[in-house]
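My structure is below; once you've seen it, I'll send some questions.
Of the protein chains in this complex, all but one are displayed in their positions.
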Amino acid sequence: MTDPIEQGFQRLSTTRRKFVTATGLGLGLSVTAPGAFGALSSSTAGAQESSELLFGVSSDPVSMDPRVYPVTIGFSILRHVYEPLAFRNDAMETVPVLAESWERIDDLTWEFKLRQGVTFHNGEEFNAASVQYTIDSLLSGENSWVNPQFGGYIAVIDEVEAVDDHTVRIHTSTPSNALVANLTLIGMLPPVAAAEAGEDFTNVAVGTGPYRIDEYVANSHIALTTYEGYWGDPPASSQITFRILPEDATRLASLEAGEVHVVNNLPIDALSRFEESDETQVLSMPSNRIMFVGWWNDKEPFTDIRVRQAFNHAIDKETINAALFGGLAQIATAPIHPSIRGYTEMEPYAYDPELARSLLAEAGYGDGLDIAFGYPTGRYLMDRQVGEAIVGMLTEVGINVTPETAEWGTFFNNRADLKYDAWLYGFGANTMDPDFALQWFWRAPAAGGNYDNPEVAELLAQADAVADIDESTALYQQAVEIIWNDAPWGFMYFQPDVFGASERLSGFAPRVDEYFLLFDAEVSE
Amino acid sequence: MSSNFLVSRVLQSLVVLAGLTFLVFALVRVVPGDPVRLLLGDQATPEQIEQTRKDFGLDESIIVQYGYFLGDIARGDLGTSLRQRQPVTDLIRDALPSTLKLALASIGLSVGIGVPLGILTAVKRGSAIDSVVMSATLFGQALPTFWWGIVLITIFSVSLRWFPTSGSGGWEHLVLPAVTLSTYVLALIVRLTRSAMVEVLTQDYVRTARAKGLSERVVLFGHALRNAAIPIVTIIGLQFGNLIGGAVITETVFAWPGIGLLALNAINSRDYPLLQAIVLLSAVTFLTINLIIDLLYSMLDPRIRHG
Partner (left out) sequence: MAEQSSPALADSAQASEKPRRRSRFALVFYRPKVLLAVGLLLLIVVVALLAPVIAPADPNQQSLLDRLSPPMTETAKQKALLGTDQLGRDVLSRVIYGSRVSLLVGLFSVVFAGTLGVALGMCAGFFGGFIDTLLMRLVDVLLAFPFVLLALTVVAVLGTSVVNVILVFTITSWVSYARTSRASVLALRDTDYVVVARALGASSMRIVTRHIVPNMINPIIVLASFEMARIITTEASLTFLGVGIPPTTPTWGAMISDGRQYLRDAWWIAAFPGLMLFLLVLSVSFIGDALREVFDPRSVPR
């Protein structure tokens, strides 16, 4: 019975019971109720020793199994529960987490030394078998509930070899500099419990992270408590509850009412109210998510570079930033964010409607050009407003725009089904690696509008493969320059990540990779 | 009314349900949007899409898929959500109590306030009370739900802090969503009750009853209300059926974890199995309520024959 695995199952069943017993949500919410009535004013908070942090998120992470649903919010929330081998610190440097160190042994082999003495929330030990199981479960293709997108991140992996209990060698099919960065997306799982649970792992949900999941109620909330057996420093708050609040106005109201301490996706137009208030603060930072106008580069009229340039000159990025984002966005000066390796500063296409008109005329569209322009509603920050603004700007230079907007599901498929000539789109490079950030220009061209430049593809393939990082960076910079001058997108801006928070919240800051991590966050008094 | 009637109605309902399963099955697949592509995102390769489609059984012809679907239903299996990868029955079971609570509270509120107000205004028609209430119902029907919900939150949660803004839990969480949801139905019931009562109160038999010296209470509740009940009961049934299908907007505004939010997510991600199950659930509820209402008709009004 002292077998750790056996012990693990005992713990597992308690976890499970917790999932079940918390039926009425009464427990979790009775904590917030005083906030609702007495207002979480400074006097009532902090009554208990344990500090609870309440976070209002704009959408549901869908599953507690980190292999089911890849969505930015899910990555962030589950990062508190599951840990990857390596991750980025606040300065965006890749640092060890569950791996202690790693080294590239040869072109195709990476060796990882694993951290010792790490246990999962159910008592299982973290070791080479965990890494093997996790990666295998993503790549085997045998688990129908595993979203292939996760396997796609690490598709380059051929085999995970366990050298000893705490050393693994990862063999790749081609040389790849991006491997470690891509592994930051993969949270490690307990092989015994996960294999046992299979599809049901979302209800077991144990990782090695500083928090374990207390309760998850779909479309309602996720309650996390600290894991006492955590290998690292304990987090600042003993409990975190993510409340799922999809409606913007409601999310803001619950921050104002003191029911939550921090909210994501703060609508820009409410910003000044939260900045001016003594009780709230606004935390914002341009993320690496580039927003652009996409089009089919292999279809008329966009096969003509003058048309592509005209679109770039027709869009007034500065005004969009000033008017719709209060200046919080960052005008794109390359297809990738300055904090990503391989960035090189390019001259933004100046807003010049006259030039745009004459370029269109030169290209033979002086008498007008019919464009079906699609933009999603509720997907990106201010998307509907930005979309309508672009419609106005394109109309201004004589383009005959048919605007179409739809919720994401319809929009996504309409775009893929070629129903739009041009569209508003965004791309965030979660891993901060140039290989990920530039993939729409060669490896996954459909999403980027079928840009096809063999020279760029060759440069990007080489850049990921060469072992010398300086050489790789130089290759990326070359590619970035060519892409920028080819104008395959209407480059616009990097979208800001905006949070509203109680003045009493400290230890939290937005990150350029769009993660929100609350390990150091706490509410004072 | 006879047991014959009941049996034939139940049989008819089953036929409707069977037709509905096919309609649902076909319609969710006509809506543009491919669940597999949505799930796999922009980086997916055609091979991955192909494989996942196969895993989900979406590569078969619609007829074959429908066959599997019927077979599964017969075994009580409503399938697995494509997005959550969890049994659909589990997801619905978790969300249903919230929706029922909200639906019952808002119907209770609408009927509890609406019918008495309707009677009051009918009896005192032309009075100041009548004018005030009738004007209020006009407000009630012109308020867009999402807007009204947010106004209530702004006033009662942010400014006064009487009720929580959102979420589910104790009764205090129920107040604002129930009020939001019932405002329109309440207005409708007040007006319907009033007009039905006015109509009945001018009928001969009511005059006769009055002339016979029956007390006003007996006239009102024994005769008039009984006869005015049919349109009122009809509307209540219709609205209740609607609510089970999900009060999508109210549940979104108040982050109320019910069937409406589940349905919205299912529509947005084109989660066929989940969507089908929700539609079937709302259909079964609706048909059952309809059956009950039809039976009530005959109880309320013996003149209605069932041929």
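Order as written gives the chain letters A and B; numbering starts at 1 within each chain.
Keep this in mind: a contact is a pair of C-beta atoms (placed from the backbone, for glycine too) under 8 Å apart; a residue touches a chain by one contact, two chains touch by 3 or more.
Just so we're clear, the structure is a prediction, and the values are computed from it rather than from any experiment.
In the complete assembly, the contact with the undisplayed chain comes from B:249, out of B:105, B:220 or B:249. Between the chain not shown and the residues B:7, B:62, B:138 or B:160, the one that touches is B:138. The chain omitted from view is touched by exactly one of B:150, B:224 or B:274, namely B:150. Touching residues on chain B toward the chain that is not drawn are 12-13, 15-16, 19-20, 23-24, 27-28, 30-32, 126, 138-139, 141-147, 150-151, 154, 184, 187-188, 191-192, 195-196, 198-199, 202-204, 230-231, 234-235, 238, 241-242, 245-246, 248-249, 263-264, 267, 275, 278-279, 282-283, 286-287, 290, 297, 301, 303-305, 307. Against the chain not displayed here, chain A makes contact via residues 248-249, 267, 269-270, 272-273, 316, 319-320, 322-324, 377, 384-385, 387-389, 391-392, 402-407, 410-411.
What we mean here is this: only the chains that are shown with their structure count from here on.
In terms of their C-alpha centroids, the spacing between chain A and chain B amounts to 37 Å.
Every residue of chain A that touches chain B in the complex is listed here, in rising order: 24-26, 28-30, 32-33, 35-39, 60, 62-63, 65, 68-70, 141, 144-145, 147-149, 152, 199, 202, 217-221, 243-247, 249-250, 253-254, 256-259, 407-410, 412-414, 416-417, 427, 439-440, 443-444, 446-447. If you check the complex, the residues on chain B that touch chain A are 32-34, 37-45, 48, 51-52, 55-56, 80, 83-86, 91, 94-95, 146, 150, 153-154, 157-158, 161-170, 172-173, 252-255, 257, 261-262, 265, 267-270.
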